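Next up is a structure, given as structure tokens.
Shown here: the complex without one of its protein chains, the others still in place.
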Amino acid sequence: MGNMKAAVFVEPGRIVLDSKPIPEVGPLDALVKVTTTTICGTDVHILRGEYPVSKGLTIGHEPVGVIEKLGSAVTGYEEGQRVIAGAITPSGHSNACLCGQPSQDGAGTRHGFRPLGGWRFGNTIDGCQAEYVLVPDAMTNLASVPRELTDEQVLMCPDIMSTGFAGAESGGVKIGDTVAVFAQGPIGLCAAAGARLMGATTVIAVDTVRERLAMSRSLGVDHVVDFKAGDPVEAIRQLTDGRGVDVAIEALGTQGTFEGALRSLRPGGTLSSLGVYSSDLRIPLDAFSAGLGDNRIVTSLCPGGKERMRRLMSVIASGRVDLKPMVTHRFTLDEIEQAYELFANQRDGVLKVAITP
Amino acid sequence: MGNMKAAVFVEPGRIVLDSKPIPEVGPLDALVKVTTTTICGTDVHILRGEYPVSKGLTIGHEPVGVIEKLGSAVTGYEEGQRVIAGAITPSGHSNACLCGQPSQDGAGTRHGFRPLGGWRFGNTIDGCQAEYVLVPDAMTNLASVPRELTDEQVLMCPDIMSTGFAGAESGGVKIGDTVAVFAQGPIGLCAAAGARLMGATTVIAVDTVRERLAMSRSLGVDHVVDFKAGDPVEAIRQLTDGRGVDVAIEALGTQGTFEGALRSLRPGGTLSSLGVYSSDLRIPLDAFSAGLGDNRIVTSLCPGGKERMRRLMSVIASGRVDLKPMVTHRFTLDEIEQAYELFANQRDGVLKVAITP
Amino acid sequence: MGNMKAAVFVEPGRIVLDSKPIPEVGPLDALVKVTTTTICGTDVHILRGEYPVSKGLTIGHEPVGVIEKLGSAVTGYEEGQRVIAGAITPSGHSNACLCGQPSQDGAGTRHGFRPLGGWRFGNTIDGCQAEYVLVPDAMTNLASVPRELTDEQVLMCPDIMSTGFAGAESGGVKIGDTVAVFAQGPIGLCAAAGARLMGATTVIAVDTVRERLAMSRSLGVDHVVDFKAGDPVEAIRQLTDGRGVDVAIEALGTQGTFEGALRSLRPGGTLSSLGVYSSDLRIPLDAFSAGLGDNRIVTSLCPGGKERMRRLMSVIASGRVDLKPMVTHRFTLDEIEQAYELFANQRDGVLKVAITP
Partner (left out) sequence: MGNMKAAVFVEPGRIVLDSKPIPEVGPLDALVKVTTTTICGTDVHILRGEYPVSKGLTIGHEPVGVIEKLGSAVTGYEEGQRVIAGAITPSGHSNACLCGQPSQDGAGTRHGFRPLGGWRFGNTIDGCQAEYVLVPDAMTNLASVPRELTDEQVLMCPDIMSTGFAGAESGGVKIGDTVAVFAQGPIGLCAAAGARLMGATTVIAVDTVRERLAMSRSLGVDHVVDFKAGDPVEAIRQLTDGRGVDVAIEALGTQGTFEGALRSLRPGGTLSSLGVYSSDLRIPLDAFSAGLGDNRIVTSLCPGGKERMRRLMSVIASGRVDLKPMVTHRFTLDEIEQAYELFANQRDGVLKVAITP
């Protein structure tokens, strides 16, 4: 079918725009012509060699596009349809999927489970920072985009919004809860928005970057805490009048944020962890009540699948949450190396970039 | 009302039988004449000074007895009635109780939560290794013992059985689950029995003490793993044909058992922790899938309250689980110092002792 | 302690303002001087003799007031404190409470359960349409009102808001859900607000009264359906593009609203029923998929207790929901018979009245 441009991992420190063949379409696949995509913090880990992927792999896991070609066994879609797919593309038929844990999908493995197995785009198969992307198990993963929503409006659905909201959902946020969110990068911002959306009545956001805290406020956060201005745990204790929070969401992946989240909890509270850690974690004995505090530590990998995407798009369409302001910069696919440079170095107050092939 | 004998904490290393006044009965209390009680691993921590309590406190939190006198505001009971009370005695009216977390009860504190606040007997108020014990918030805590059950049959209900079963319950054990239990002391044995009771179809118990593994088998465990005979995580992988377990229950309180439990999980599995830890815990990055494994770590403090006791006694009465063989030794209250000596040193294959005042 | 004015049930058709002794305070009670209260639809059922209560009973179950006197065993409060109590006043210590079902409290009965047993005010004990009300089990039920909230702002918490929100909570509303609410009286309005608060992205309200539909819109409902303008089930089908709703909330108590709610569900959807029915209900075979639709029908009695009240007041304090506009009319206690007249006949667009003794 000819060639296409794609952002390809070459070696640690180098993701370059290259030319690759447009992929062949298997019976369960769909070929999607990408119209907008973005760069994720995970892609920066890949760029730096901190998360290993195969050389030559196309990076990117947040596709908005148009169906170019459907696999022979795919029904219920038509070519030309505007779609998104989640960053995580579960098969639908693995034991993990049938068990309610599609992100740990291990279709084809002996037991149907594989850690992080649902994450395929830009990890185990070619991703979507390219002109075309092949979506596996298309019937499970392609979600139709409502006409009234623009590409940029739905660009956060595949990963950032799904992951952030999962922080609130796995934390079991209830009406009247107090929730603290540690770190206000794109995922932390979405976690704060998700906690509010589920009925938390006091949402406290912790960060130090001015633009991020401003964005927190505009998403409806009740209190922001600058962790450079003093101990954030102490600040949260004061804001909660000594009670501690019902749910603390960790959204960075460091010992500091993990521990801060744990120490902010009321007895019996839940720590919902979203971060990608890069070293062992320590649970301090006192913060854990020696194991007797009825605490829960839950982790979530981004939920995927077309029903999840449909629901997230309905949040956008209903106006409940507006994430468009999170797109702070725009690039063409040809400029993607510059985009990585800006995003990886967190220049210019960047939150998320839009890449248009 | 005169004096009574009671096992009292004097200083680290010394719990002695002493004479104390029989307590006054407040309006919400009940005075219970103890007929049988026991010693818990936690009491040994107290004895050794590893868990600090006030000097002069009566130890013990597992009472079986007869109501001697009811507080003026207590209704629904009568003197002479045979009762038990849980090790944890929630007030019923704190915010923690009304929130579904009675073990973290903080009645009277500003927010109604206090870590471990529901644990009062032998911790913040006098316990039941005595001739009499004052049960606070009696209407919440006194559970009538069915005539057909002996003291020894219900002796495990207040703590061991409630805690052990909570390991399975908090882990969310489902029909068809595979569950591993790390350590087969009394609580681990009850956790294994609880997992089976909830529908686990493969229960794997890890320990090394011969008597305990024999008791595991008699409680219906499917496989026992001697951790001295090889890496128990590897053994569990083999027993599960490489899949890992749905739920792993930690029942000792060490880094080794915690880490073993974590490493035994399938992707998306739950670690249910029951142990009392005495130092910081480490979560190895790989065992935690860098935070992306959809894992949950949940902790449980022994559930109390009369409804819990009623349900546990119904398990005994129905014959579903028989814990009487766990009572391996018997002493009078006068012999309690010897009982501590035996139990603290795990002599003679002791599992639990019965103390009769 | 002298006498007080109270609205008393005399016989069907007659609730009159009368003089009664100010009640004696038992050890677990608190005497509250009522500063604001209101009339509920249930009170109208009582007035009409449709729901039987004892002659001479003081009516009313939605108190805002100030603690006048505390029982001898009550701690954690002080006289002069501003408080509310829920319409339902669970004991905290019954088996029902300890089982997670405080509204079915049966403290003192053999099993600790009694249908509707938690509803005591204006049902089995004197209520709060009076100068003073005795709050039973005060430590379980008295919730401190934050200084910044006015009486009218918290007046909906004891019943209307707690019941309405329970409709959404028991329905298990999730992010992205579509929810229909049948009837937009005060409880239906709160149910709609609760569904939105929990993350429903399409909330559809069904009623025909102009003022109510206007109020629905101001509370954030996405679509209103006038059931007199056509079949509401058909309208909901169209609004959901043929899918049906995830959760339908019934908020009136008639066969029509019950059946409409059932017929609006998608396969596997949940009908959450709040209404007080006055005759048998019929489940049509087709609407129920012959019992094979994985449907759930759940009912909820108003949740009470101080933690519930605290959470509802935090919803108000955070500005997430503003229910003050629901108070459409104001009366003094001396005018309560007029207030009943207006409210019972739904005159003048009345939603809720405020009564100030």
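Read from first to last, the chains carry the letters A, B and C; within each, the first residue is number 1.
Going forward, a residue touches a chain if its C-beta (ideal position, glycine included) is under 8 Å from a C-beta of that chain, and two chains touch if they have at least 3 such contacts.
All of these numbers come straight from a predicted model, not from anything done at the bench.
Undergrad: In the intact complex, which of the presented chains make contact with the chain not displayed?
TA: A, B, C
Undergrad: One chain isn't shown here. Among B:I39, B:L57, B:A107 or B:L312, which residue touches it?
TA: B:L312
Undergrad: Touching the hidden chain in the complete assembly: which of B:T201, B:S218 or B:N345 does that?
TA: Residue touching the chain left out of view: B:T201.
Undergrad: Would you indicate which residue among C:P12, C:G230, C:G268 or C:G319 is in contact with the undisplayed chain?
TA: Once the missing chain is taken into account, the touching residue is C:G268.
Undergrad: Please identify, in ascending order, the residues of subunit B that touch the omitted chain?
TA: 165, 169, 174-177, 194, 197-199, 201-202, 222, 310-312, 314-315, 317-318, 320
Undergrad: Name, in rising order, the residues on subunit A that touch the hidden chain in the full complex.
TA: 26-28, 72-73, 75-76, 91-93, 95, 97-100, 102, 107-108, 112, 137, 139-140, 305-308, 310
Undergrad: Which residues does subunit C use to touch the chain missing from this display?
TA: Answer for subunit C: residues 96, 99, 101, 103-104, 106, 110-111, 113-117, 119, 241-244, 253, 266-268, 273-285, 288-301 touch the chain left out.
Basically, only the chains that are shown with their structure count from here on.
Undergrad: What positions in subunit C touch 2 or more of the other chains?
TA: Those would be 310.
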